[in-house]
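To keep things clear, I will list the structure first and then write my remarks on it.
The other protein chains are all here in position, but one chain of the complex has been omitted.
As written, the chain order gives the labels A, B and C, with residue 1 at the start of each chain.
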Amino acid sequence: MSKRLFIGVFDNEGSTLAAVRASRQHGFKVVDVYAPYAVHGVEEAMGLAPSRLPWFVFAVGLLGASLKVWFEFWTTAVDWPVNVGGKPFNSLPAFVPVTFEVMVLFAAVGAVLSFFVVCRLYPAKRAVLPVSGVTDNRFAVVLEQTDSTFEPAEVEKMFKDLHAVRVEEQITGETA
Amino acid sequence: MSGEKKQYWKTLAEKEGGPEFLRAPAEELSVASPRQFRRRDFMKATGFTLGVAFATGCSRAPVQRALPLLSEPEEFVPGRSLFYSTTCAGCSAGCGVFAKVRDGRPIKLEGNPEHPLSRGGLCATGQASLLGLYDSQRLQHPLKEGKKVSWLEVDRAIQAELARVRNERGTVRVLSGTIPSPTFRAAIQEFLRGFADARHVVYDPLSKSALLDAHAQTHAMRVLPHFHFDKAEVIVSFDADFLGTWISPVEYTAAYRAGRDLGSRHVSYHVQFEPRMSVAGSKADQRFAVAPGEMGLLVTQLTRRVARKAGAWFDESEPESASVTPAFLDELADRLWQARGRTLIVCGTNDSQQQVLTNYLNHLLGNYGTSIDLERPSLQAEGSDHELERLFGELRDGSVQALLIAGANPVFDLPGGEELGDALKKVPLLVSSAERIDETSALAKYVLPEPHYLETWSDTEAISGMVSLRQPTVHPLGETRTLVETIAAWSGKPRSSYDLLRESWKAKIFPRQKKEADFETFWERALEDGFAEVEPGSARPQPFNVRAVIPVLHAQSLAANSFALVLYPTVAMLDGHNAYNPWLHELPDPVTKVTWDNCACVSPATAGRLGLADGDVVRLVTSDSKTLELPTYLQPGQNERVIAVALGYGSRLSARFAKIGPQWIDALLSVGDNGLVGVNAAPLLTLSLGALQYTASEVTVTRTGKQRELASTQTHDTLTVPKRLTPRGSGPRPLIQETSLAAYRKDPHSGVEDHEEKEDLWPTDHPYSGPRWGMVIDLNACTGCSSCVVACQVENNIPVVGRDEIRRNREMHWLRIDRYYSERESGQIEVAYEPLMCQQCENAPCETVCPVLATVHSEDGLNQQVYNRCIGTRYCANNCPYKGRRFNWFNYAHDDQFENLVLNPDVAVRSRGVMEKCTFCVQRIQEAKIEAKCRGERVADGAVGTACQQSCPARAIYFGDLNDPTSQVSKMMADPRRYRLLEELNVRPSVGYLTVVRNRPAEGDERSKEERHG
Amino acid sequence: MTTKRPNSTRLHQYLSSRFLTLVLVVALAFSLLILVPKFNAYAVPGNQRGYEPAQPIAFSHRLHAGELQVQCLYCHSGAEKSRHAGIPAANVCMNCHRFVSAPLGAIRAEDELAKKEKREPQRVVSPEIQKLYDALALDDKMQPDPSKQLRPIAWTKVHNLPDFVYFDHRPHVNAGVRCQKCHGPVETMERVRQVEDLSMGWCVNCHRGVNRTGLDGNGNFTSAPAPAAEGPTPVTHRVYASIDCSTCHY
Partner (left out) sequence: MAEAAIALRPPLIDGDKTITEVTHDVCAPMEARPTALWWSALFVSSSLLLVGAIAIVYQISVGVGTWGLNRTVGWAFDITNFVFWIGIGHAGTLISAILFLFRQRWRTSVNRAAEAMTIFAVMCAGIFPVIHTGRPWFAYWMFPYPNTRGSLWVNFRSPLVWDFFAISTYLTVSAMFWFIGLLPDLATIRDRATAKWRRKLAGVLSLGWTGSYRAWQRYEVVYLMLAGLGTPLVISVHTIVSWDFATAVLPGWHATIFPPYFVASAIFSGMAMVLTLMIIARKLMHLEDYITIRHIERMSKLVITTSGIVGLAYATEFFTALYSGSSYEQFVFLNRALGPLFWGYWTMVGCNVFVPQLLWFRKVRTCVPAVFVISILVNVGMWFERFIIIVTSLSRDFIPANWFHYAPTRIEVATLVGTFGLFFTLFLLFCRFVPVIAVAEVKGVLKYGKPRMESAHE
């Protein structure tokens, strides 16, 4: 099914924020907001749920660490115990540094990859911008027409009041 | 998704471009593709396929062939070593050796423990003599005027010329070094018999002539006495380096060590008077740096004191006082008299007057018959410088028709080599029998290639009555022939050296013994033992002739700023006939630690006065204006008026070493400006008063301003760190721990630093249940002779790296001998030697830091080094407190295929970039373990011997299983004298050292005082 | 025109890359064809498993060790007293082949023929064994022939180890390890083939196994009494296979 989108284009973060707040008060569905940089307070304004990434990263890091400890113990004490400088086969203290490094590696890589996955970012992906310039100096608030109560003129007016640069309307065949 | 999908666009350009982009291909295809494809894309494709080709190509190892023998001898098993007992010919001392032969090639020489003289020891020269066999520049066939010819040809030609000489009743001379082989001597006599005027002239480049002459005067028999250092409680040596280079060092070292056994009641007291620091001097309890001009005076003074006590005749005129305090001489004379009959005086100078006085001393002290044996004299040196002088005369006036030079190199090692060379050119028939083309054989009309002693049958009578055999251990590698065979061939009855030897033994040796009735059994036994003891020669000494004694009353005084020159042999080079041997050039001199050079040794004080530093090239000018240019070396403990220069260097045999060692942009040659290793000092010798003079007075020293950095393996040489940098209150580092005999007798543990075993942080996971290898080194016994260093090099395929690499402190010897000086209050310089190899630490710091487990601990306590696993981070070497590890900085040359035959097949040849080190000769340990295992026993004590231990003449090294309480090494580990290096680090080395014990009765040695009174 | 330029270059790339992929695909297929059999022959480079070189004499282990039941140690006698098992010297072969010069069948056939033709059966020598006689420079009377010259037989080594590995047959043979354990069923091989990969891991794991479960894998920890024992009578003793580095590397 096709969708009807209204895009308010702004040129500063102040009015963008205001626009988002306003649209939510009017009960419009804010599909997304596009900005050239991370504007503070938009997530609250949009009412996005806090990211669960930290927990995931924590888990991955833990996994990495425990795998490494096990591996080091297994290789030096179980699989082929060798007498190195009279040290015991299982010299745990000596295993700490590598374990730590591997933990960090797992956590970091995990974080980044999951970020890419969740945001569906991949090389040579074709960027679809609502309006040109949102990576430069434009801010865009995208609203979707959900039901018949949705009144385009009203939307237009609301944006204009918040000194939108312009307002566009787009029909898309994509199922968002 | 639905087909008509709305397109977003960013810029107008793209909007335009879009459809065109879609349209484009159809048009361009035809024109574009071929040209486009042809270029680098093609390369890409081929590159890929090439890669595949490699992947498939490199999967097979090269094909290896195996050629078994066609018919295998009984005892021969591929991969097993056989040991043949034979006799070393590195010098004329004639030590007994076992030749280790693997798959038909000798790969190692081991001392024969049964041999009554060498007692299992073998010196550096002896160890290295093996390489001579595989020397690719050895003569392989006879030469006539420098051209290769057949033996038949040579024999015919020479026989013809000899016949002519015989008919013309011309004079024939044979010139040779000392020939200890009775068979050979006989053969030469046989050869000379035919001629009207024929004589065999014998000379020693390191002449003992005066010593023999002296006995001719005093005992009416010109012999070299046989000295028994083990029977002497007081040893006084006047410039005789009997532990390093004098007559028979291995035998003397063994005896000397026996005489200094701390267990026995008497520990010999050794006093040395010498101008320079010799090996023997470095071991002396009392040592005085005496100018050579004063030596005679000293002997006289000592003699006069002893004579007084003996109430014997001595010239009454008072000699002037020498530099040594009368008090000390009195005390010494005292002790000599106390121990009379149990003392020994030796004199190393080639001055018959001094030798006669020495004989008189020995006579007064009743040493003849006890510590000196004239009944069974030594035949290790019998050269006569008188004879030599006569021959020179004859040569000069060209009266010699035929001269046969047997293995000697007079042009190189005698004074006036040049003139001699010219004189030799005048000899119509000059034949030289030599192993290599040296200075002399280069002049000879005919050169007869001598085989290496491991290729042929021969014998040696080092001590009258002590005959040892030499048997071939390998099929001759060239068309060589012993002179004995050659002479036989000339005489018209050609026989093999085997037959000739047996003949002469049947005729001469066999009758001199009673034990065996049957010759064959006698021969077999002798062949198995490597030697036979028979009746000595018949000559009997006459009673001492006092009239020969003439005291020396005055010291030769030196002009103000001139010096006395002392020419001395080094342990490695001796008279220089080994100059072809890279192992010996690379061997650090025991005292100076210099390699690949000889140098002008001066005392630090003198150097300070002349403003000389190590490496400054100086010009020495003698009174007869002969000159020599060499780099300076500051030698502590040397007399201030003496310049000492080593003989045996600058031989043309060493020309080959120019490019030895790795060659890269910054590499320097291993030879000097003369294209040779070192410079020949022999021209500065003088042949006067019927003796070769090894000292010259009135030598002036001038600096040339040139520099030549010496390749010395030890730059810092004191026990203490530089004064300026010594932290307050910290004494010398306890690396050498020593005590005096007195203190030792009171408390054997004296002088040893105590360290309580630290508590371990770790739980111990490593019980050493099986054997646990360990080593103990007796620093008191070690003389620093360095035979272990070469033994290790031979056994473990250690490469020769050349002068430049050593200069960069990159020598590869796994075993080094640290030489430490320390100064006594009296100003005397004390020396201590410390052999240092990998200490096989139980808590090895090197192991923990290796990232790839290339060095780890074995279950029998070895610190293993896995060459093929090592990636060469050098972290282990950095973390080794003993610096016992060696790194392969380059791919060290093993490209002389012929020389590679000497490589030990049981030890891997290490590649570039790999760390290596001593592992207690693990290949030998493995062999012993496997043998024991096959018999289902545990390795017996003594079944494994490391190369260094085996070859040590002083038996200073003990090795074995520390877990076996009965083993000798664990007994030694328990010795109260035992300490470990850097014990405070708690790395727990498996190598222990035994303290140095100095016998200093003068310094309040109660026990010895008792002896004196009692 | 001006707008076309860039496009056309892009087109070249596009085209050439397609062309290239085509070439590469072909190359890949081709190379896999070469590689695959090799790869399953030896998993890693240097692995010689399956190596089966031709030998100068077509000596059949199947015949000698298999049918005729000749003991391994009869020819490879070094195995129990030296590091190398050794390839027998020609004179060892001659112990039998002085008399046996050809397969029995061939000789019988000749005898039959001779009987028929009423003549002395002449000597039959198989071409392979003739090589042996040639090597020893023997004439057909089996006497050394001075005119010929001795030529040692250049066998091709099948089981090769790197120079830095010191394998020793003695402890293995004397502990009673069967030759087949490492060399495979040689007695069934016409021409000897390398059966095991002889990798370090293969050695080490066998040593580990022996220490865990004994020689034959069922807790037999005592080795056979050593055959090559001099001196004191051999005691059967617990088998222990060390995995120290210096067991093989020095």
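Note that in this section contacts are C-beta pairs under 8 Å (C-beta built on N, C-alpha and C of every residue); 3 or more make two chains touch, one makes a residue touch a chain.
Remember, it's a predicted structure, so these values are computed and weren't measured experimentally.
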Candidate in contact with the missing chain, chosen from B:S317, B:S538, B:T715 or B:T966: B:T715
Of B:H554, B:R609, B:K659 or B:K883, the residue in touch with the unshown chain: B:K883
Absent chain, residues of chain A that touch it: 11-15, 17, 32-40, 42-43, 46, 48, 51, 53-54, 57, 61, 71-72, 75-76, 79-80, 84-85, 87, 91, 94-95, 97-98, 100-102, 104-105, 107-109, 111-112, 115-116, 118-119, 121-130, 132-137
Contact set of chain C toward the excluded chain (per top definition): 6, 43-44, 47, 197, 199-205, 208, 243
Residue numbers in chain B that touch the chain omitted from display: 10, 662, 664-666, 714-721, 724-727, 729-730, 733, 735, 805, 808-811, 818-820, 834, 836, 845, 848-853, 869-875, 877-879, 881-883, 885-891, 911-915, 981-982, 985, 987
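Everything below uses one rule, namely that only the chains that are shown with their structure count from here on.
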Distance between chain centroids, defined by C-alpha means - chain A, chain C (Å): 64
Centre distance in Å when chain A and chain B are each reduced to the mean of their C-alpha atoms: 78
Chain centre separation (chain B, chain C; CA means) in Å: 46
Residue list for chain A, restricted to those that touch at least two other chains: none
Residue numbers of chain B (touch at least two other chains): 856, 858-859
Residues on chain A engaged by chain B in the complex (per definition of touch): 81-89, 91, 128-130, 132, 170-175
Touch list for chain B against partner chain A, complex: 1-2, 4-6, 8, 10-11, 762-766, 841-848, 850, 853, 856-859, 988
Residues of chain B defined as touching chain C within the complex: 17, 20-21, 24-25, 28-29, 32-33, 36-37, 41-42, 44-45, 48-49, 52, 55-56, 58-61, 63-72, 77-80, 856, 858-860, 862, 864, 866-869, 906-909, 919, 922-923, 925-926, 930-931, 933-937
